[in-house]
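Shown next, in structure tokens, is the structure this report addresses.
Note that one protein chain is taken out, while the other chains of the complex remain in position.
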Amino acid sequence: MTATQTPYIGQRVQRKEDPKLIRGEGTYTDDVTPAGTVYMALVRSPHAHARIRKIDTSRAKRAPGVVTVLTGADTAATGPLPCFITLPDLKTTKHFPLASDKARYAGDGVAVVVADSRRAARSAAALVDVEYEPLPVVTDARAATKPGAPILHDDIGTNVAYVYPVKGGDIDKAFREADVVVKHTVKNQRLIPNAIEPRSIVVRPDEGGALTIWTTTQIPHFVQLITSLNLGLSQNKVRVIAPEVGGGFGSKLNVYAEELLAAWLAKTLGKPVKWTEERREGYLATIHGRDIVEDVELAAKKDGTITGLRIRGTANLGAYLQAFTPVIETVLHIFIVPGAYRIPAFDCEIVGVHTNTTPTDAYRGAGRPEATYLIETSMNLLARELGMDQAEIRRKNFVPKDAFPYTTITTLAYDSGNYDGTLDRALAMADYAGFPKRRDEAKARGKLRGIGLSSYVEICGLAPSKANHALGVGWGGYESARIRVHPTGAVQVWTGTSPHGQGHETSWSQIVADAFGISPDDVEVRHGDTLEAPGMGVGTFGSRSLAVGGVAVHKAAEKLREKIRLIGAHMLEASPDDVVFEGGKVHVKGVPERAKAFGEIVFQSYLAFNIPDGMEPGMDSTVYYDPSNFTFPFGTHIAEVEIDPDTGTTQVVSYSACDDCGVQINPMIVEGQLHGGIVQGIGQALYEGAVYDENGQLVSGSMMEYDVPKAADLPIRIQLDHTTTPSPVNPLGVKGIGEAGTIASTPAVVNAALDALAAVGVTHIDMPLTPERVWAAIQGVKR
Amino acid sequence: MISHDFDYQRPSSVQEAVKALASTKDAKILAGGHSLLPLMKIGLAQPTTLIDIGAIASLREIRTSGNTTSIGALATHDAVASDATVRRSFAALSDAAAVVGDLQVRTRGTLGGSLAHADPGADEQAAVLAFDATLVAVGPKGERTIKAGDFFKGTFETALAADEILTEIRLPGQPGRTGSAYVAFAHPASGFAIVGVAAVVTRGGDGSITRAAIAVTGAAASPFRATAAEKALSGSKGDPAAIERAAAASRTGFTALADLAASNTFRTHLVGVFVRRAIDRALERAT
Partner (left out) sequence: MRRAITVVVNGTKQSRDVEVSQLLVEFLRDTLQLTGTHVGCDTSQCGACTILVDGKATKACTMLAVQADGAQVTTIEGMARNGELHPLQAAFTKEHALQCGFCTPGMIMTAADLLARKPRATEDEIRHALEGNLCRCTGYQNIVSAVKRAADDMAATPARATTEARR
């Protein structure tokens, strides 16, 4: 074991996850095939809205290799899919894996085929004869609220699932006393998450009625919980393993129909059951993200001081409430809309509406990118109205550095911040002052160049359990961790987080290494297996893993560190107050040679005959950490774009970001999260958008139509800088960075494009800024 | 996953392949497979027999004899793009082959396969059309040649008979001071051309343009020659005003496609933009 003086926190430690992944030796769910596996295929409704008159499974049952063919009526014993959210007056209905009365979106499952090969299952699925009575379709959320709109859920009798208001301050006064009010309609289009690994599940029945489930999930513990509750299995009989998971971005933050079906089928058939989605199937049957339209009015004084903000929005929930659907455009959205600014009066109401589309749920940022896009495009609209500079209007309204902790008009308590700090550094990095020259140079080449700012504040570290409860999230927001130091000194860590690319094995090792004064190489981090887990794990989403799960690991390590100190003092016959922990050793203060090494002390804890009286033997600790508050990362991103007016093509030509996520455990990983997040946000700004036709067919139904960002789309390197304002919420001073890039980049790019287009008179454009949209906007102004 | 079963043959000569094709119903020729296999995976093509011509090595050759360069139908996009003769004498085809799909598609997808498949947004067909190529088809009655201008009949439709195999693409040598180029506005997701334009221009002794051939892919159900634009350019000095006239002329005379990525209005507009760009680049090369 290599003891070292160097703290590993803050170092660019190489990832422990990589060696197997770069050799092709990682095990993803679809790589698991127990002996005797049978395969599941779903029959999906081709209609967006249709009564199911009759399902004839006889042809399919006779097809070669078929084990069974079942409908919704046959599979009700799976129980319904969970929705973990309980907003006031939320209209809910039971949502079963297979629809039995009517199909409510194109792709809604209506029957399941099990066969001895993937191919046999898929072929037989085409032989299930379903008689549909097509019904009128509504895909637009605002249209779905109109009288006479087709109603999806007859038992609710309305498409409106919730109306969620948040108010603060005197909004009427704010608008009465304002010098200027800017208004616009802000649309966050529907997005398809596109984790590169398709969803997959394998369920193996084991002895004694137990099930082992491998699944592509961000929340293995919730899959375990729901499976055991729904199937009436004792929870200890259900083991859920999230092996390597190939990206999630919220799309694997659910308990899906296929998971419940496969578990129930494996239990019923007594055979391992496997299902892996095909990509086009996933486009229909895996949750979508965003899809909200908001009418925004921002009121301000002549000098740019904001007086009030009013929002009336409609969120498209899709056909059903999935695990977190109702929380996305309410709690995770509205509260953070004020962003980095002092807003004295606020009045927001979001209506959540069902339509005949794929359900929407959490997608990277989940409500917060929508908030930042809303406020940051509104700030620029206000700046243009007042003839103010983009940076100046932000400075004018920033929550000042000395105002923290700061309580927003929406009652959030921002932990720490220095918004001018990241703005200053981003402006310097982007050479903001030199922009006019670059714009003129581009003009000489026939290009429209623009620069756009986005100063964001994110809410993450979800969440204090009491806050969860108050906000309608039906489960606590803690995280669990266990550290076991074996008698030989080998260190194993179990975390309740469930990484799928975030590098927790590496970062958590760094945290533990520093606590024990050992090398991260000597720490093994394990995750994603409910059998091994320390206890209930909440999972990985909402940029919570480090600020909650990492802190849990830290606290578990601190408990053992204290035990090591006490045993060391005992062995050294010194007072515990006189021993110092340094470099993997405990020594008597001022006498470094009177020392006991980490390994010696651990061994002694297991021998147990030379430890302080009353102390438990062993070196093992389990911690549940429940944070006292959210954390609030922040930063400023600056994008520069060039638009080719001939083709409408928008090209990001420069991107600079200064972020503050508190203390960074591993800057290499932080930067990687930012790169990926920024490009994903650029994807929303410029390329991506799910499109339905009037019949509710997903026209952007495959990777042939839906434009996921590619390597050549961004021809430049993203420049990154950071400041460090530790969070007082947790002892590590950490915040979160998984979603910040996505949150910040979308408005930065759109603001840059609108800055460029201002030269030709365009003042508004909706995402994605496709070439045709940009070109048409320019033509529209010309006319 | 391909969920239907089929027979598979791997002939070692064109004659064998033609025989196989004649003796089976609903058979399909498998070249590089990059048009056919994706359709089979989603069930849109369900041939009963695949005749894999991949073993017929002679069909991969690119050779020049006399005034004609012949490209075997099985030459991959990659082989076409990196061939020195094609690059030198038929730059528009080289340009087009270099932007087909992506690197992996280019290493297996073939020129002949793409032409025979006739996707409306395939890149190379514009160049083949602009160079007045001759396509060679072999059927039970032997070999026949088809002018490129007669080959493309519509979306996924060509002049090839059901029992014929495309074997060769012959490009006639170009006179001195000829330059050519292909530029495209690619579909952001699929990579196919929303609009792709191949221009071939020849300057005379006095620098004026003696011949202009301009072909457009992606814009309509099948690729077409922009004859009005060719006329507008021919005889001119290739000056900006003439190029602009050609660009304007190119926006008429066809029925534009429309899809999620581009409406017919936008496509029509883009044809003009890319005709201009293709001519500009071709003229730069006409030295």
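To keep things simple, chains are lettered A and B as they appear, and every chain counts its residues starting from 1.
Here is the rule we use: a contact is a pair of C-beta atoms (placed from the backbone, for glycine too) under 8 Å apart; a residue touches a chain by one contact, two chains touch by 3 or more.
None of these values were measured; they are calculated from a predicted model.
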Chains on display which the left-out chain touches in the complete complex: A, B
Residue in contact with the excluded chain [from A:84, A:164 or A:249]: A:249
Hidden partner interface residues of chain B, rising order: 1-8, 10, 30, 33-34, 37-38, 41-42, 50, 52, 54, 78, 101-105, 107-108, 189-191
Missing-partner contacts on chain A, residue numbers: 14-15, 17-19, 21-28, 30-31, 33, 119, 194-198, 244-247, 249, 278-280, 500-503, 668-669, 671-672, 675-680, 702-704, 708-712, 714-715, 717-718, 741
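The rule we apply is simple: only the chains that are shown with their structure count from here on.
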Interfacial residue positions of chain A with respect to chain B in the complex: 118-119, 122-123, 126, 278, 280, 646-648, 687, 691, 699-700, 703-708, 770-772, 775-776
In the complex, chain B residues that touch chain A: 1, 3-4, 42-43, 185, 188-190, 260-263, 266, 269-270, 273
